[in-house]
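Heads up: the structure comes next, in structure tokens.
Every protein chain except one is present and positioned as in the full complex.
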Amino acid sequence: MDQFLHDHPITPRTDAEKQGVVNRLKRIEGQVRGIQKMVEEDRYCVDILVQISAINAALKKVGFQVAERHVKHCVSHAVKSGEGEASIDELMEVLKRLSK
Amino acid sequence: MDQFLHDHPITPRTDAEKQGVVNRLKRIEGQVRGIQKMVEEDRYCVDILVQISAINAALKKVGFQVAERHVKHCVSHAVKSGEGEASIDELMEVLKRLSK
Amino acid sequence: MDQFLHDHPITPRTDAEKQGVVNRLKRIEGQVRGIQKMVEEDRYCVDILVQISAINAALKKVGFQVAERHVKHCVSHAVKSGEGEASIDELMEVLKRLSK
Partner (left out) sequence: MDQFLHDHPITPRTDAEKQGVVNRLKRIEGQVRGIQKMVEEDRYCVDILVQISAINAALKKVGFQVAERHVKHCVSHAVKSGEGEASIDELMEVLKRLSK
């Protein structure tokens, strides 16, 4: 796989795609700020933990969205170019991290 | 368990404790903003996924820190007051969410 | 915490409790054998992965059942005996492992 593949996805994200992911991440950023406020206001631990779980779930969702696009574009391209092996090894490695 | 327990921890967090958790959350907030930038710059999917995994790990760490304090203060207090059952059921419920 | 606590739970499991957990584990054992058969019969990968996910979910359920009893008996006893700190540290450590 040439170096370019490691800097950018093989098919550039459209503006709509970028906006979709960025919007989700902005919501998550807001949730993280919300927890800071909860801690500062000395709110009940369990309520804070429920919020942390919600953020983790939201982040995993974004992760799988990014991973799906990666497989449909970058990995698929690599497979068709006869470079599937390295691309799939890289994919599995990052999926293991994501599932921890 | 009376209502008060559900609004605040039984032992108020010290300023140092609050600061510690808030600092970790601020770092996480910065990481989430960092991913937004990566998406906008159309950075490589796997690099984005590695960052998402890192945030998830950092969030889990904060979660366990909050949970530990919760058990050491709120749950322990409930146990000593003969109200351990309800407090532990609530704890297990939130730990299940956190482990998803 | 004295050594005895590390060999057995503070309140011995009743026969009914033991049977309940063992029955769940026997079902899980049967599921693991089922997957071996699926592999030997060269069954479709995704069907095998669905079964593996089911076993992981079942095991986590047993884990949380054991953990809940542990908190309600061993940890609660330790808290009442003024040895909560060490018992809760041990609990958090094993919960982190379980949530991986």
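Structure notes:
Which chain is which? They are A, B and C, in the order written, and residues in each are numbered from 1.
Assume a contact is a pair of C-beta atoms (placed from the backbone, for glycine too) under 8 Å apart; a residue touches a chain by one contact, two chains touch by 3 or more.
Predicted model, so just to flag it, every value in this text is computed and none were measured.
Considering the whole complex, the hidden chain is in touch with A, C. Counting over the whole complex, chain C has residues 5-9, 12-13, 18, 21-22, 25-26, 28-29, 32-33, 35-36, 39-40, 42-50, 52-53, 55-57, 59-60, 62-63, 66-67, 69-70, 74, 90-91, 94, 97-98, 100 touching the chain that is not drawn. Mapped onto chain A, the footprint of the missing chain covers residues 60, 64, 67-68, 71-72, 75-76, 79-80, 84-85, 88-89, 91-92, 95-96, 98-99.
Rule of thumb we're sticking to: only the chains that are shown with their structure count from here on.
A rotation of 180 degrees, rounded to a multiple of 5, brings the CA atoms of chain A into register with those of chain C. Between chain A and chain B, the centres computed from C-alpha atoms are 20 Å apart. Remark: chain A and chain C have CA centroids separated by 30 Å (rounded to whole angstrom).
Chain geometry summary: the mean Cα position of chain B and that of chain C are 23 Å apart. Multi-chain contact residues, meaning those touching two or more other chains, occur in chain A at positions 100.
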